[in-house]
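A single protein chain has been omitted from the complex, and every remaining protein chain is retained in its original position.
For chain A:
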Amino acid sequence: MTDSKYFTTTKKGEIFELKSELNNDKKEKKKEAVKKVIASMTVGKDVSALFPDVVNCMQTDNLELKKLVYLYLMNYAKSQPDMAIMAVNTFVKDCEDPNPLIRALAVRTMGCIRVDKITEYLCEPLRKCLKDEDPYVRKTAAVCVAKLYDISSGLVEDQGFLEQLKELLSDSNPMVVANAVAALSEINESSPTGQPLVELSTSTINKLLTALNECTEWGQVFILDSLSNYTPRDEREAQSICERITPRLAHANAAVVLSAVKVLIKMMEILAGDTEFCSTLSKKLAPPLVTLLSSEPEVQYVALRNINLIVQKKPDILKHEMKVFFVKYNDPIYVKLEKLDIMIRLASQANIAQVLSELKEYATEVDVDFVRKAVRAIGRCAIKVEPSAERCVSTLLDLIQTKVNYVVQEAIVVIKDIFRNWWNSTANALNCFGFSPKIRTDSKQAWTKYVGKEAEKMYPAPDKRWCSIAVWEPAQNPPIEPIAVSRVAITMSIRVGSMLKCSVSPRFSSEAIRIVMVIVHNFAPCSCQTLSDRKVGLLVDEDYIVAFAVSCNGTGDGHETIRVNYGFVHAHELGQALFQFQMHVCGSYTFSIINTSCKRKYPNKYESIISTLCENLDTLDEPEARASMVWIIGEYAERIDNADELLDSFLEGFADENAQVQLQLLTAVVKLFLKRPQHTQGLVQHVLSLATQDSDNPDLRDRGFIYWRLLSTDPAAAKEVVLADKPLISEETDLLEPTLLDELICHISSLASVYHKPPTAFVEGRSAGIRKTLPARQGSGDETTTTAEATVIPSQDSLIGDLLSMDLGSTVPAAAAPMAAPTSNVDLLGGGLDVLLGSGAPDLSGSVAPSTTGLLGDIFGLTSAPAMYTPPKTCWLPAEKGKGLEIYGTFSRRAGQISMDMTLTNKAMQFRSGASHPLTVPALQPGQSLEYSLALNTTGPVQRMDPLTTLQVAIKNNVDVFYYACQMPIQILFTEDGTLDKRVFLTTWRDIPSANEVQYTINDIKGTTDSISNKMTQNNIFTIAKRNVEGQDMLYQSLKLTNNIWVLLELKLQPGVTTATLSLKSRSVEVAPYVFQAYESIVRN
């Protein structure tokens, strides 16, 4: 007899039949009926109509029947809350039952019934069960606290359950401890403030470590995960924790092993790296990680994603284990790709031969995707291990000989990159900088040091990099410096892909254009892609637009960005701009971007290869491969005798080529012309006319026009631009940023480690979570703290908000990462303004420009035409409270950057400032006012404020420290990427329960639906869809807060009526009133 019989009911009145069976007097019949009900439930049939009948069966001494009824209740109580109340009495009675199994079952089931009325009755029994004599009941009750917290966090806190739960951490039974830890970590995870409700102390840690040895494998995972959040006081403690955890590496459960690895790696950060203890520990880490790779493919995948992080952080651990990452042909594709990635990371000069022969093997497999990746991997190896470049190229040539089409195409793309990098090593942009004659020796040294070492290490934190540049700049500021700074900055930012940062400072702009031009010509489509990914929000002048337009060549949407964001740039105006731009280039092209006399490191190394490549021209049909081939021909035109013929043959089918190839062809022909002008004039004219007259593609036309004018006005300048040296492609580009890596290392074994993103980036509504950082080694944080001390306000006053968090990164222990006073993230705008205003003012260090509000306003009005609504400044700190210092301020959002604009006025007689270093405000004369704009970031730890949008600020001058709080308008927290796809919008709207919907009426609306929609878009509230229903306009809008909370809105407008109804849905409804406020202020302005 099997359970399938429970599905064989007659067609008519299935429910009716079950009902009568449930009410049968015989126990057996009843039980069978309940089983049928459960069976229907498991397959998703709705049997909620039987609720009263099933509940009637609850009062029984038959445990199986009771369990079945409980199962049913858990599923349906929510839909029948009134009925569920009938069950409460039985629950309460069962909680008193002499049988611990029944007591535990009752408290467990009650916790699963998410009905408020039942929850009220749950508190008393739960309290008793938490103190029950039987550990089984206690352990069940511990989980029940987490359930209750999920339903009503307030209740748990009010009733003191948290305290009781903490007591369970010292329970005598290890299972109870493990469950208490699990419950607490879940509560911490979901707590709205993100602050852990329970801090781990040394004594609790000891108890946990004791329980660790005895509890179940799942409990061990919970305990290890919570141990990883603990920062030991000193090395000794860390060492003893390590010793007690190491045995977990030999557990059969992969989850336990990986969690143990996480704790150990974190603890190793605290221990001095060179001790024997540490090196034995690292040796112990490798074997378990390798063993994980012989488990099921799912386990392998997760392990590989984590190993990927570990090899980036600690390459030594697995450096001898290359072979275990070799791919077997029947590995699932997701495992293969991960293995490949790790192989490249582990590649070094010692093992490159082995790696290459493996990669070559993979390149002959059947799976096309994998083969392509393998060929790319060869290229990455060449870029990573320079001495192997030649060998890589010969491997690639072998592959080309196989004539397998997609292999050949892929190999050509890769060879292009290798050529670019190693043909001419001095093209390295950083070296190029060093060659520039105008830079003083000492600053050159400083730069070489900075760029060569520091920047490489920390370049991914753009803010920090910018600060260093900004700080460095005034220290040694010969007039040439801005150019130099901008060049390196741009080179750097190109590599990081954050072009945006450069554009913020107008001082850099005119130089930037040229550099961008150079980059555009030589970085090929890859960097243009990065450039256009960044939607430049603040353009300084038309030059910049042009530069940007040019830089966006290669991808169609770059232009789109400009058109959308800058409606005023019409085709005509763009033409004008282009013309001006060209004048600009000729007029002021006074410095040399490239050092043409660079010696070649590997002269003529790959020349012989070119002929082989050219043989394969015909077989290339993929745009990227064709474009790469064209690039090679153009770049090495002087070495390819028949380059003109080859290019000419490409030109025949110009119109049919992909845009990418067309662009490359255009550039290649221009290069050819510049290199061998004798016989190629016709060719270049032909291609220019093709590009400018016959093409519909605006990118191509623009690039064509630029070349045309460049060539016709000043060929020498053209040569310098077009044939400029190219920055290196760095292998590091696909490494994770160190700060992110450190954060992810703290999340080993978790989802974050699989996605390689911090949890804040993908867990919904999880801004709150504290970003984890690796603990600092004892005593190594000295330097940072001394510099910080000057500006950091003692953090005892926990009220000081920390949106202004100082980004000191991993060197500052998490606990000490204090709320910072306005420090490092100084907006560069201020500094740039003097140049624009022509005042020069080099003596004004830092970023404050004395000016009037009017001027500043003008500049902004001019540059960022469709500006966001910024509320007028209000008084934050009245003079009488600030001992003569008066502060007016407001918040604004520009180009994705939130800033706090302040007007500081000295109303007292004697007042000097300048003490705090980064906010270098010059001494204020009595009565003088000062404009100051401070960039804020939102990545620091977060504290819940009431109201939510309160920002606490501290200002320190030589008189006193002033604290004040101000209200931020919530719209400055709306991010630029707040649009949702229509479909996603719909499903999300449906998914959010109706309890999370809030309605609001806005009065006094002016303007049409469209104008309102436009206003909203300027403020990062995006209209997803518009609909007209019975004369009413419905706008569906979405917005995203910086902490990844999505808010969906429906705005109902009736033409001619000044009121509108707004419905809001969000998973965090707390934000609703602020959003409504924002709507009101935006609509009315």
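In this section, a residue touches a chain if its C-beta (ideal position, glycine included) is under 8 Å from a C-beta of that chain, and two chains touch if they have at least 3 such contacts; residues count from 1.
Going forward, contacts and distances are computed from a predicted model.
A chain of the complex is left out here; the name its UniProt entry carries, from "Protein yippee-like", "GPI-anchor transamidase component GPAA1", "Vacuolar protein sorting-associated protein 51 homolog" or "MHD domain-containing protein", is "MHD domain-containing protein".
Summary of contacts with the chain left out: across A:T119, A:Q164, A:S259 or A:S1068, the touching residue is A:S259. When the whole complex is considered, the residue among A:G13, A:P247 or A:P315 that touches the unshown chain is A:P247.
Taking the complete complex into account, A:S190 is the one of A:N56, A:S152 or A:S190 that touches the chain left out.
Residues of chain A that touch the chain left out of view are 1-4, 6, 27-28, 31, 35, 38-39, 42-44, 62-65, 67-68, 71, 75, 78, 99-102, 108, 111-112, 114, 134-136, 139-140, 143-144, 146-147, 150, 173-175, 179, 182-183, 186, 189-190, 214, 216-218, 221, 225, 247, 250-255, 257-259, 287-288, 290-291, 294, 296-299, 301-303, 320-321, 323-324, 326, 328-330, 332-334, 358, 361, 364, 366, 401-404, 747, 749-752, 754-755, 759, 762-764, 766, 984, 987-988, 991.
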